[in-house]
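Missing here is one protein chain; the remaining ones are kept as they sit in the complex.
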Amino acid sequence: MLKYVTQRLIMMIGILFGVLTIAFILGRILPNSPATLMLGDRPTAEQVAKAEEELGLNKPLLVQYALYMGQIVRGNFGQSLRTHQPVLVEIRNRMGATIELTTLAIIIVVLVGIPLGVLSAVRQNSWVDNLVRAGAVGGVAIPAFILAMVLQIIFYGELNWFPIQGRIDSNILLDDPFAQVTGLFLIDTVLAGEWSALKSAVSHLFLPTLTLSIVTLATVTRITRNMMVEVLGEEFVRTAFAYGIAPHRIYFSYALKATLIPMLTVIGLTYGYLLGGAVVVEFVFDWPGLGGFLVFSIVQNDFPAVLGTTLFLSGTYLLINLIVDLLYFVVDPRLRTQ
Amino acid sequence: MNGAVTSPSTAEIHAGWALRTRAFASENKLFMAGGLIFLIILLAAFFAEWIAPYSPTKIAFAQKLQPPSLDHFMGTDKFGRDIFSRVLYGAQTSLAIGALVTLGAILIGSPIGLIAGYFGGKVDTALMRVSDVFLAFPPLLLPISIVAAMGPGLVNAMIALAISWFPWYARIMRGAVLRVRKEPYIDAARAMGVGPTKIMMRHVTPNSLTPIIVQGSMDFGFTILAAASLSFIGLGARPPTIEWGLMAATARTQFLEHWWTALCPGFAIFLTVLAVNLVGDGLRDVLDPKHGTTE
Partner (left out) sequence: MYFNKSLVTGLVAIAAAGVLAASQASAAENTLNWPSRYSFKDWDPAATYSEETYVLGNIYETLTFYVDGKVVPRLATSWEKSDNGATWTMQLRKGVKFHDGADLNAETVKKSVLWTKEQNRGASFLWGGLETVETPSSHTIIFKFKSPIALDLVASGQYGSYIISPGAIDKGHDWMQEGQGYGTGPYKFVKVEPGVQVVLEKFDDYWGGWEESQIDRAIIKNVAEGSTRIQMITSGEADITAVPTDQVKTVDSVDGVSVTQGTSWRNSMFLFNVKKYPTDNAKFRQALTHLWDYDSVLNDIMFGVATAPVGPLPKSMWGHGKYKLPNYDPAKAKQLLEESGVPKKDWKVSAMYIGSVGAYANTMELFQATAGEAGVEVELIPGDWGTIWGKAKKLETSANIQSMTWWPAYATPQDWLWAQWRSEKKALFNLSFYSNSDFDAALDGAVAAEGTDLKASAAKYIEAQDILMKDTPAIFFADVDRYYAHSDKINGMEKQFNPAYETLFIYDLRK
């Protein structure tokens, strides 16, 4: 078991290293001087030259690479050119927002998508199955930003039930700030007993979470259905039916267990889709998370921020896949004896 | 009748075909529907110049932001341009993007997969690790970073997408090569002195064609979605290019009061991706009945 874990860890580090290298290459191709970004609108030519010196942009590429790697390993992701804060600080300030959004979305997706997929597979070719399949095929084809705009028109433009930007009323944060213990507003407001803040957080969360959930739901439902269909066609299931075991037990004890491993994989992959989809959703809803920060930093050509955020998100994705891999052990006894 | 084998007449052959096609059509309704829609879109894109009621670029402020009507099926945008005409031309852009990016990913990935599968050993491991790195990025994140580095623009976005997608095809090719290598007739061919390239061409290619087509047809839709998303956040197409995602982006300041400016191009994206996905699913059902397994 330890061997397996170490193997996976080493592989993950290797991949992370590759990701970092790609990020570095990308960062240095950027076509303009980051120095101008740091200074104000009208710096003198000398000020610009001085800034370029400070940023070490004059050294040869390989030296820059070594320096960069050294810094990352020590946890220094550089400084945002725009705000002069360390990139890690910027990430830390915003990660709560993204975690809250994606975690809520994945809970909804798993709680709704998997049962739907199972139901659809179990009642193959019935009207339930066809409806679910139609919904899934349709859902996969909707661009996230269009769905977001549709929801905004309906729930804000017409009904005015929910806000469409931000995470919480800005007055609340200043007048009645609640201690940000976890960075997740839903939890923090409850811990602090701030009910109006909780209400505001929930109403701001509604539309972005709904958007993100719907687009991911379609994929998860399809995959679950397909997997269940395969499993149900397997020998051991048909044997179980032949033995007369109650269908209930077959579905939930036998079939579902067999799908647990691929299901875990799907959940891992889904988290990846969520992180990618979150970029667009956060952009549309002005959600103060890492996705929105990424897009904003790109527009501002703040390359340390772009790189840092990309690395962080990719690292998170890798970590989740690692956890999924480790969970295989828990779920499948066969792997433990290897 | 007395055991003599008669060859079927031409009429019987045709009848056979018709029966099979009809059987196929009724069984795969969704595939047919998707195929039909896709065909319509393809034709609309091809004949855009003739079908479009107005010029997609003519600016006419007097007509700006008009809701859908008989005159303008999809209304007008903030410059007074007819949205339906622009959507038609946008189809050209999106279909081209889908085709070129998918093709590009295949062209990049296949040689890599071939080399990895053929040489095996360290080369294989190295190449596969590299593609693992590409797959380690959450979807959209790598294309976004690449475009961020190269600068926004449709061409850069397409390059970024193709680069991000190639690992899938590398794997397919590699898988095909590995399968073929195990076949006994390869050893026989080699023993006869047939060169490795010829082996590749004759045996690997047909073996890999099916999974590549299946994967490609599924990727076609995602590519269009990804490109539209990139354009929407400002990293893809830019004016005067007519692209559906870009149309939605420029509509952001007005869509709450004028829903058609964003939802009409949005619907076009939806319809196209849906049609393409249905066709892709159908192809997969036909060509690879035991779908669901990737490797």
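Order of writing sets the chain letters: A and B. Residues in each chain are counted from 1.
Quick note on the criterion: contacts are C-beta pairs under 8 Å (C-beta built on N, C-alpha and C of every residue); 3 or more make two chains touch, one makes a residue touch a chain.
These numbers were taken from a predicted model, which means no experiment stands behind them.
> Which candidate, A:71, A:126, A:196 or A:239, sits in contact with the chain we can't see?
A:196
> Out of B:61, B:119 or B:185, which residue would touch the omitted chain in the full complex?
B:61
> In the full complex, which residues of chain B touch the absent chain?
57-59, 61, 64, 78-79, 234, 238-240, 252-254, 256-257
> Residue-wise, where is chain A in contact with the chain that is not depicted?
The list for chain A reads 31-33, 36-45, 47, 80, 82-85, 90, 93, 156, 163-165, 169-171, 174-176, 193-196, 286, 288, 296, 299-301.
Note that only the chains that are shown with their structure count from here on.
> What part of chain B is in contact with chain A in the complex they form?
Answer in residue numbers: 30, 129-130, 132-133, 136-142, 144-146, 148-151, 221, 225, 228-229, 232-235, 245, 248, 255-257, 259, 262-263, 266-267, 269-271, 273-274, 277-278, 281, 291-292.
> Which of the residues in chain A come into contact with chain B in the complex?
Residues in contact with chain B: 14-16, 18-19, 22-23, 25-27, 29-31, 137-138, 140-146, 149-150, 152-153, 156-157, 226-227, 230, 272-273, 275-277, 279-280, 283, 294-295, 298-299, 303, 306-307, 310, 313-314, 317-318.
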